[in-house]
Every structure is written in C-alpha cells, then in structure tokens.
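Here the complex is missing one protein chain, while the rest keep their positions.
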Amino acid sequence: MSDQLPAVLVLAPLFGALLVTLVGWKDHRVCFPITATTLFVTLLTAIAAAYQVFTTGTIDYFVGGWEEPIGIGIHLRIDALNALLLVAIAIVAFLVSFFSIRRIGEKNAEKTPYFYSLFLMLCLGLFGITIAGDAFNLFVLVEVSSLTSYGLIAMGSSRRGTLAAFNYVLMGTVGASFYLIGVGYLYLKTGTLNMQEIHTIMGANPEIAASKAVSIAFLFILIGIWIKMAFFPLHGWLPNAYSYCPSSSACLLAPLMTKISVYVMIRVMLSVFGYDWVFLSPGWSNLVVWLAVIAILVGSILALAQRELKKMLCYLIVAEVGYMVGGAWLADKELWGLTGSLYHILADAMMTLCLFLAAGIFAKRFRAREISDLEGMFRRAPVVSIGFVVGALAMIGVPPTAGFFSKFYLIRGGMDAGHWEFVVALLISSLVNAVLFFRIFEIAFFGNKPAEGHGHEEGDGHEDEADLPLSKNPPTSAPPAWAGIFPLLTSAALILLLGIFNGEIVGFIRVFLESLPHLASHLQ
Amino acid sequence: MENTVSSFLPVWACLASLLAVPLIVIFRKEIFLRELSTFTAGFVKLGFVIAMLPIILEGKVITTTLVPAISGINVPIEFRVDALGILFALVASSLWIVTSLYGVGYMRGLKEHSQTRFFAFFAVSLSATLGVAFAGNLLTLYLFYEMLSLATWPLVTHHQDKEARTGGRTYLVFLLGTSIAFAIPAIIYTYLQADGDLSFAGPAILAGNDLGYLPAVCLLLAFAFGFSKAGLMPFHSWLPGAMVAPTPVSALLHAVAVVKVGVFCVIRVVTGIFGIDLLRDLGANLVLCWIAAFTVITSSLIALSQDSLKRRLAFSTIGQLSYIVLGVALLHEFAVEGAVLHIAAHAVGKITLFFCAGAIFVATGKKYISQMAGLGKQMPFTMAAFFLGSLGVIGLPPSIGLISKFHLVLGAAEAGQIALMVVFLISTILNAAYFLPISYQAFFPSKDAEGDLVDTKFSWDAVREAPPACVIPLVFTACLTVGLFFAPNLFLELSNLFFEQVK
Amino acid sequence: MIITILSVLLIGAGTVFFLGAAVGLVRFPDFYTRTHAAGKGDTLSSLLVILGYCVYQLKDFESFGESWPILLVILKLLGISVFILITSPTSTHALMDAGWEDKVEPTIQEGHPNHLNDDSGKF
Amino acid sequence: MLSKVFATLAVVITGSILLYGVTDFPAFGDPKSPASAGVPGSESVSQYFITESYGDTKVPNLVTSVLADYRGYDTMFETVVIFAAGMAIFAILRVVGDEKDSRKKRVEENTFTNGDHSRIIVGTTCRIVVPVIQLFALYVIAHGHHSPGGGFQGGVILGASFIILALSDHLNAALRRFSEKSYTIIAVVGILIYAAFGVVAQLLGANFLDYGVLQPLLFTDGPEMARSHSMLGVEIGVAFTVTAIMFAIYANLSTRGLLRNGL
Amino acid sequence: MTFEYFSIGVGLAVLIFMLPAMWRLTVGPTALDRIVAVNVIGTKTAVLLVIIGVIFGRVEMFVDFALAYALLNFTGSLAAARFLHKTKRPAVEPEKEFPTESSRTES
Partner (left out) sequence: MILAFDIVILVFLVIAAIISLSVKDLLSASMIYGIYGFLICLLWAEMGAVDVAFTEASVGAGISTVLLVATVFNTKRKSSD
C-alpha cells in the first residue's frame, strides 16, 4: 500500500467530502468527526510520504499505470520539496478543522455539510496541486481549490464579503486563464504537458528554449500565478476577500492559498523551465526583485494604515508574498534566497495560521475586530494572547521563531546576490511589523477595560461585516474554547519548532535543490 | 594566555533573577515575601558574580555553552565571562540590590499600581543584562539585548497613561527599530564575512579579513547605531522619552543596565568583532570618535536647557555614554581602560542622581529644577548625595569619576587626538555648568528662586525626607562614589585585564 | 445527379428564404413584424437547407443493410428538421407573448383602427 | 473613465503579446509541428495516442480514450470541479425558507391554472421535446466511444432537459421529478462511481484508475476491453454528477436558494 | 468536390445573413429585438454545423451536435420569455394584472 501514497493523499479528502455531503444531510453533527478523521488520515499519509521520500527518495506515481512513454498519462510526484509542504498543508487543515467546529452551524445549520465538503475539497485541491507533475493537471486542481475557496469566502452573510468574493472570482478566473494560456503555448512548442518532459525537451533543444512562444508562455504562467498569490500589482483582491469572509475560511485560506501559489511558481521555475533558463537574462530577475521590494513596502505600509486586525494581517500577507517571490528570484550563487523562500513558505503558513486563528478567536469570542477593540485582551484572554504574541514575534522576526530564520536566509541570499534593496525592504518590513504588533501589544496589554469592552455592546456597527452576527446568539452557543485554543497553541508551538529545527528543514530543502541536476553546480 | 575555565556559574548568575520571577508572581499577595524573594535573588546573584571574580582576576576566562549550535546557523549560544563582563555584571548586580530597596520605598511611597508586574519585569531585565554581560558570541549578545528591550518596555510604560504609552512606544520603536534595521544586517554581514564564526573567543572576528575602508565604516556605524541603547546622537531620543518611567526604572535601567548594555555592546563590537588592530589600520575609528564627540557636546548643551530634572539627567546620560564610546573608539590603552572604568563610575554617580530625583519627587512631588531651590534645607541627605553624585559624573575629586575621566583624557592625548581631548574638557565644563547650580541653589537659594523664600537657617524640624527605604540607597551609592575614589583597585585591575585580553 | 440537383435546389431555396428573413429582420418596423419574419423565415429556410443536405446524403445510399450509418445520419437530420419545426415557432411564440406582456407597442399604420386595443389584457 | 482606459490598455497589451507569440507558432494543422509530431529526441504524445490508443483501449474515439483513460485523473477532478461549483452554490445561496413563504407558494401555484394559452403551447412543446432530449442525452453518453460526446455533454443535455421542464411549467414540476435530496445524492454517487473504478483497481494491486486489472470483474476478453467498459462506467459517473449539479445550480440560482418562486 | 464548394458558398451566405441579426443586436431598440436576433443566429448555427459537417465529409459527427442545438436552442429564448413575463413593467391598469410574482417584491 505504501506505493499508493500519492493517490491516497487526494482520495482521502475526496471521499471525506463526498461522505460529508451524503451523510451530513441527515445529521449535521457527523460532519465534523468525518472531516477531522479524514484530515487526520491525510496527515498520517503525508507524514508517511515525507518519511518515504527522505528514506528512499522521490516518489513517482503514474495514474492509470501509463508509465511509458512519460507524459501520456498523469504523473504525480513527491520529492523532498513538496513532501514538507504536504505535511504543512495537512497540519494546517487539521488544525483549522478544529477551529471550524460549530462555526457555521450556529446561524445556518443547513450549510454545515456544504462548508465541510468545500473545506475538504479545498484540501484535496491543495494536495493535488502540490503533487502534480503535469502542467495541465495542476491547472485542474488549481480550479478545484479556487472554486472551493470562492465558496468558502462568499459563505459569510455580509454584503462586503460577497462583493469581495466576487472580485476574487474575477481575478482568480483571469489568473487561471493566464496560466492555461501559458500552458497551451508551451504545449504547442514542446508537444507534451509533463513537467519533467518539458524540461528535458527544453534542455535538449536550445532553439525551442529560445523561442518567443516559450518566453511568452513563461510570462503568462508567471502572471497567472502572481494573480493567484496576490503579488504586488495584482494584490487588490486579497485584503477584502480574506478579511470579510468567515473566520474559519480565512484561517484555512490565508495560510495556504498564497503559499501554494508561491510553491507553484517555484515549481514552474525549477522543474519546468529550469533555473538556468529563467535566469538567463538578469533583467528579468532584477525587475521581479524590484517588484517584490515594492510589494513588501506597499504591503507593510498599507498594513500600517489599517484599523481592522484581519485586514492588517491581509496586507501583511501581501508583504510576505513579496518576501517569497523576491527570495525565489534573487538568483544568488548559492541559492540561499531560494532556500529562504522555500523555508518561508512553511514558516509563513504557520505564522499566518497562528495570527488568523488568534484574530478569529478575538472576533468570535470577544467581538473584537478592530485593533482598538483589543484593549485589555491580555487579561481577558491570556492564553489566546500568548499564541498571538508568538505569531506576532515570528512575523517580526524575533530569533527563536521561524520568522527570524526565514528572514535570515532571505537576507543572506540578498547580500550574496547584491540585491541590497531587497535586504533594505526586508528590514523595513520587519520594522513596520514591529511597530504594528507592538502597537497592538500595547493596546492589549495596557488596556484599561478588563471587564467591559465596547465590543460587547449590541449594535456597535460590526454586525454587517461580521461573518456571524454573534450578538444575536446567546453566549452558550459559542463553540468550546478549546476548539480555538488547541489549534492556536499548536501552531504557536510549530512556529517555535520550525525555528528551532530550521537547520534540518533547510537541509531537506537543500537536498531537493541538489537533486536537480542543473542546480547541483551551484551548490557544490 | 587564553586559559579558560568551564563552569556553570555564569548561568546561575544569570538565572538567579529569572528564577525569582515565579516567586514574585506567586507571592503577589504577600508583599513581604515578594520583596524578600527579590532581595534574596539579588544577593544570590551578587554572590555568584563575586564567586567568579577570583577566577577572572587570575586572568582566566569562564565559558559555558548553553545550546551547542543553533540549527541552521551553527552558532552556539554560549557564555564567556571576561574582565569586562564581570565588571559590568558586578556593577549591575550590586546596584540591583540597592535599587530594589529604593524601588520598594518608592513604589510604596507613591502607592503605585501593578507592583508585582514591576518587580517581575525588573528581575527579567536583570537576567537579560547579565546575559549581555556574559555573552560569548555576537548572537547570544543580540538575543539578550533584544530580551532586555522587551523586558524593560512594560517598566517604561508602567504608568499606562497617554504620556507613558507615547514614551514606551518611542522607546520600543527606537530600540527595536534600530536593532532590526542596523544590527541584524550587520550581524548577518559579519556572519557571512567570517564564515559563520561569531565567537568573541580568540582574536577578533574580522581580524584577518581584508575589509575595505567603506564597508568597515558602514559596518561599524551599523553596529554603533544598531545597538542604539548606547544613545549615539541621531538615535538618542528614546532616552529622554523613556524618562516617563518610574524613577527606580530610570535609575537602574537608564543609568546602569540598559544604556550600559548599549555601550557594552559597542565595546564588544570594537574589540571583539573588528579588533583594535584592524580598526587602527583602517582608521575607521575616527568616524565613530567624531560622532561620539558630537554627541557629547550637543547633549551637554541640550541638558543645559532642560528644566525637568529627569530630562536633564537623561541628556547628561547621553553625553556620558558617548564618553565611553569615544574612549573605546580612540583605541588607545588608557582611553579604553578609562571607558571601561567609566561604566562603573558613571553608573554609580548617575544612579545616585536618579535616586535623588526620585526621592525629591516622592517627598515633595517636584519634578522641575526651578522648583528645587532651597530644597537642601528640607532634604539635606538627598541633596548632599546629589552633590556627591554630580561630582562623580562631572569627574571632580573626590570621586571615582575623576579616575575614569583622567584616563580618558590621557588616552586622547596619548592617541594624539588633541581635538578630542578638548572635547572632553569642554564637556566637563558643561557638565559642571548644568549640575552644580542645582546643588548650589538647593543649599544657597537666591532670593527669587521660588518667590516665597524663607530663611536659610537649617533646622532638623524642617527636614522632610523621603521614606528611609529611599534615602538609604542614595546615601549608600553616594558614599560608593566617594569610596571608590579611594579604593579603585578592583576596577582598575579589571579594566587593565580587559585591555590585555583584547590587545 | 438528380439527387444533387434536388438538394442544391432545396438548399438554394433555403438560402433565399434566409435572405428574406434577414431583410425582414432589418426592415420591418416593429418588434412583432420582425419576429414574424425571423421566426417564419428562419424556420422554413433551416428546414429547407437541412432537408437539402438530407437528400444529398442519399447519394451514397446503396442498401439498408450496408449503408445504415448513412441512414442514421439521415434520420438525425430529419430529427433536426422536425425539432426545429417544433421548437423554433415555440420560442418565437414565447417571445411574442413576452413582448405583449411587456407592453411593447406595435406600430399601427395611420388611419387604421387598432384592434389590439380592444382585447388587451384579455387572455 | 480612467479605469476603462486602463482596462483597455491591459487588454490591448495582453492581446498584442499573445499575438506576438502566435507568430512563432507552427502553421495550423501542421503535421510536423511539435504538438503533433514531437520534437527531435522525443516522440510526441499525440503521435502515441493516434497510433496506439485503439490498441490500448479498443475505443475508436481517441478523445474519449484520452479523456477517460490516459488522463482520467484530470477528468475525475474536472468532475470534482463541477461538484465543487455545485457545493459552493449551495453554500452561498441555499436557505431554508421560513414559514411565511409557504403562503406565497400557494398563491403562485394558482397563478398558472387560469388557462394561460402561452403555457399551453410552451408546455405541450416541452412535453414532446423533453423525452426526446433525455433520450438523446443517454445516446450521447453511451455513444461517446464512437462519436463526439460522453458523460459531460450528455450530462449537460440531461440537466438542460430538467431545466426546460422547469421553464415550461414551474420549478416545482421539475423538483417533483428531481428533488433536492435526489440531486445531491446523485451528484455524490456520480463521483463515487468514478472514483470506485480507480479504487477497485488499487485494491487489485494496480495504480489508481488502471482499468486494465478490472478484467476479471468485468468478465471481458482482455484488459483492453476492460478499459473500454470501464470508460463507459466512468462516463456514466460523470454524467450523474453533471446532470445533478447543472439542474441544482439552476434551481438554486433562479430562486435565490429558496427552491420556490423561481424563474 | 463542387458540392463542397457550393456548401462553402451556402455556409458563407448563411454566415453573412447573420449580419442583419448582428445589426439588430446592436441597434435594439428593445431587449426582445435582441433576443429574436439571438434566436435567429442560433438557428443558423445549427444549420451551419451541418454544412460544416458536409464540407469536412464527416456529417455523422457533426450532426450530433446540430441535433443538440436544435433541441436546446429554444431554452435561451424560453428563459428570456419567462424572465420578461415575471418582470413585466407595471401595468396601466393594475386590477387587470395577473397576480404579481412574489419573488420580485421579496428582494
């Protein structure tokens, strides 16, 4: 059975989703156990797959048994890079599933099965994207995850959320179309869709690699992915979409969607076009790094201007995407930028999860959506605040946390590559994060309102933006506290663990980079 | 020469105050036990430090490795106690006990809120300070440096009113901001240049590197500004802002722990990272010298115009810190020794002055110098101590300040920097100009100082001192200022030893 | 040959009616007349063209046993024509009706009595 | 106005870049183009499909064999996309109405009993056409091996037939035949059928969706025929899901999730 | 072969005859006119598909979706007609109206 791991990885959530839809009809209470069980199975599978990758090497899986010639069937692939990502996705999904207990069920219980069904299908899509070894198959799974995320975002009852979801649908569709056009162009020039095969063909035929159509294909794929990941000029959809949707959706989407897109970008750069091809002309990479610099600055500064906690976090995501894209495009000699970028995918997933969970709990239990509502939160919710502080410190980049080490690698790459502007942007962003979060700490720590915040008053104008008009519900219907605190603290612990064991993780990433033949020369 | 002793003493010294934190929190209702635990921790800590003293005086170095190697970076977290570290640790831990006593008096006298939080974070700050003092490599140094910034922030913002919050925000933004913006890239750059070696053991980290002039200057400035607790001029304004803190905090942290950690880091950078030879060969130290000199003069001039006593003290501190930086940057034997001595000298003197300011506030509620005329009659001990403290800071006999300043001036002269020597002298005059009038006015008030001046005759009935818990410490430190003038051997020996170690 | 000529004739006729329908769609004054032209003309011409091709398929027909695929095609083409015959007028009717409900005013020539006014809303 | 200018600019730039890339393409239908003939050193995938697919699968329509067998994994997830779209629509729109709506329902049902001749004509036509459409849809599903068509197209047509039913009479008329419960179940069952073919293959020791090993279960002559039969089963699964979701989307969309008083 | 050319000619003619419908689409004046034009083009498409099938000589393939068109083409017009029914303008004499559709007023 162990050779079936890649298939199990996508099939388990699929069957979970189907089961939830089927059984959830009768009784909404079975939805969560099914979801959690499914995700737990997936987590075990992901860990098993990762273990197998690190012991025996890359897992190649040919769906339908169509192995030879390569490219006629669909190729799934788990290697040292995405094995880690799989585990990260599984962990995030598993944790968020706890946070989503009874979230949706409170107001409109009949939507519970749909929510969990979408939830599981989103996970399915993300797993599928991660293990896809086929350019078109990747597109299909991007569609699965996009469609489900549209649904998850629009599920809230607020008008602004619906509008934001609509914007997201438009942008997401444009992004997917761009990607598809790029893949089409690529297919026309190479005659195959398998990533590995495309790479081989481009390596063997310089005239194809040099052709205009391939460059344009790359451009379109890149822009399509950038839209999906909300890279700087194309980031407009993200803040509204993630801040006005239900908290549990935000907790799932914010840590995963953009990071997966970054992963796809790096995968396309390394496995399809190849590092040497991408960095053939330095003009490209300089431009992208500058864009990343602007993204970081714009994201940070806009975050500074926000009054709502979630929205602020959303703008920070925009900045973080700038980190990762910039890092991937640094093109320094020893690939520390790329390494940092890959490590940051994992670190940022955990950081974002932690912060969004905390923001979700603040919003849910204390109805504190604006930063000014957080007064005295350290006293009102000490445990949640500790989780929030860990996430925030990681975001700032304080040493034992994962955030510090990703920044360390990125800065190292920037220094090696001579991209000082990127280093400066990273530092400014850290600075802004520090200012932002310490402003929050100050409010939360020294607030003089231990018992009564104005968030408790009814009709304070937040209902229409909220995912749930909680003021209508008696407090007894609130979900159990552990449902929020358990995932929050776990994610906080993971941030620390990721930081403490960063050397091992980076080691795995380097293993992957070394396994690519065209990169081995860079790494001795 | 480097004969090292492996021992866990520094760890225990560092942990002593940290371990007191749970006790302080547990006994938050029983005030007596709470303060007892503070004092116990203080004495235990001092005991550990003193226990290390003989080993250091033998010319040995104590090392401990806490974490073998941080994954990914391959830099251990280690302690390494040398002469400079033990000197600083000695000053900080002994003054902590005094300050605790003073803090008890001050906090009770003013009936402050959240005293438990106050003492708890105080203890954490002390741990961080000792961590910096004993840090064995740049990363450890940086970690404890940041820990100190974070741990002192609740102390600065203790009052929780608008002014305190603003001050706290400035404090944090400046300290964290500069450390993120300058120190981290400088550390990473050093790390890359030195191939992953950040340890202070052995020769200086960058000693063998062929660093160009411009990178060296940039790196030096990045460190100097990055460790902005040292208060060099463009990044000094956190210090006056942080004066909103309760006076014990200002006293210990802004005369001893925090600011001294800043200059301590700069000393470590100059001696441990660049090495004296490299800097001298490149001539990069002069840039730092002149920035420090500028700070000295400017801050003294600003201090002259301040009416709030604590603000005047704050600007004075900025100037005095730059003495130390200047002394180190001169790279000459006497100057470096003077700088190291000045850490102790200034600490003792300035803490006295802050204690006095706090005592005055507790007793009379006065904050401004213009209100303090004639106070000597009312608070004779306090104002006498103030006088002695100001002597120490100015550098007049009989005080330890004279010794350190003498070394500094001598060092400047020996190094051939006559202009910088002149800077020292001018600033001494300025120091005198802004301190001595306070004492003078206190004892011999002029007619129209407070409008309703009464007779100048002294009587014990008019004495309304602060609570004894406030007065005893300040008298003690004032005595210390004078006493060390007569018995400076320990500190002289340590500073000498330090220069031998880094030469 | 006869089959080809027949089919060409049918197709040609269909094309002509297409032209008529197109002209009607442009030239007629109001919605009802235009719909009339388009509905009737298009249905008829579609029928004719498809029947023309239907006839043309018979060209290769040899026996029921051997050329049943052609028969199938012919059947389908006939089906198409039948369904166009059913559905196209239905949709035209539905649209006319909707227009009437939607109070689209027909254009009445000057001097003629407007019969439509009498029974409006009677249905 | 400015946004329009920017939008136009973006479209023009994108379009011109695409057209610029087109100049580099092989001619339309060129048999020597990389997509058809492959590039030197690597045989084209389409070449393989053209020459080998009938032998591999015994399905004359190679599009079907590519979709349902060689790239069956893609097709399965395309079906999942449809299913996800349906779930998203339910999640966003579906509301369980409150009591006061039931009165409106009764009023509305009375609306169409008063001899509306428009209803008569349209209704009669639909009553004639809908069975034919459904029959045709089944034909399309089943005949996908030999001619264009297959599960998706057939499913859409089948779904459209229910929509026509709803349009001609009333949504309730269609919902009576295809209730909410049944379309949800059928949508799920469709994907389950598809996935079952893959999982059973897995259980028999082959990779996911490797239909060849299903031979003993399907009682066929060889793995090729097993593939052919499995493809039919898979197409049926797709058709189930597509039919159900298409109708479900219409039913929810036209009534804002109330499933009554619709278009 | 000549018949293929003839078919191409017919196809082109049918395509060109879409032009008046396009014109009707642009100028309007009512939504219904546009819908009629859509209907016309839809019918023509079904015919064109057959013609293309004949030109390619693979009628058996193309006829399937011509049939689909013929069967499904009226769905759109039907929906539009229903739409106009349900959203008809306020009547001149309200009492002669049919009972109004409730879902419109709901929103």
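The letters A, B, C, D and E name the chains in turn, as written, and every chain counts its residues from 1.
The rule is simple: a contact is a pair of C-beta atoms (placed from the backbone, for glycine too) under 8 Å apart; a residue touches a chain by one contact, two chains touch by 3 or more.
Owing to the predicted nature of the structure, the values given are computational and were not obtained by experimental measurement.
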| item | value |
| --- | --- |
| Touch partners, limited to displayed chains, of the chain removed from view | D, E |
| Contacting the left-out chain in the complete assembly, out of D:Gln153, D:Thr184, D:Asn207 or D:Ser230 | D:Gln153 |
| Subunit D residues touching the omitted chain (full complex) | 28-29, 61, 63-64, 67, 140, 148-150, 152-153, 156-157, 159-160, 163, 167, 246, 249-250, 253-254, 256, 262-263 |
| Missing-partner contacts on subunit E, residue numbers | 8, 11-12, 15-16, 18, 22, 25-26, 28-31, 34-35, 38, 41-42, 45, 48-49, 52-53, 55-56, 58, 61-62, 64-65, 68-69, 72-73, 75-76, 79-80, 82-84, 86-87, 89, 107 |
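FYI, only the chains that are shown with their structure count from here on.
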| item | value |
| --- | --- |
| Chain labels contacting subunit A and also subunit E | D |
| Centre-most chain [mean C-alpha coordinates] | A |
| Identity of the chain that, by mean CA position, is farthest from subunit C | B |
| Relative to subunit D, chain with the most remote C-alpha centre | B |
| Between C-E and A-B, the pair with more C-beta contacts | C-E |
| Centre distance in Å when subunit A and subunit C are each reduced to the mean of their C-alpha atoms | 56 |
| Junction residues of subunit A - those touching two or more other chains | none |
| Of all residues in subunit D, the ones touching two or more other chains | 118, 122, 129, 132 |
| Chain pairs in mutual contact under the definition given at the outset | A-B, A-D, C-D, C-E, D-E |
| Contacting residues of subunit A [partner subunit D, same complex] | 4, 7, 11, 14-15, 17-18, 21-22, 25, 61-66, 69, 71-74, 108, 110-111, 114-115, 117-118, 121, 124, 128, 134, 136-137, 140-141, 143-144, 147-148, 150-152, 154-155, 162, 181, 185, 187-193, 197, 200-201, 204-205, 208, 211-213, 216-217, 219-220 |
| Subunit D residues within the subunit C interface of the complex | 116-118, 121-122, 125, 128-129, 132 |
| In the complex with subunit A, residue positions of subunit B that touch it | 70-74, 139, 142-143, 146, 153-154, 157, 160, 165, 168-169, 172-173, 176-177, 180-181, 184-185, 188-189, 192 |
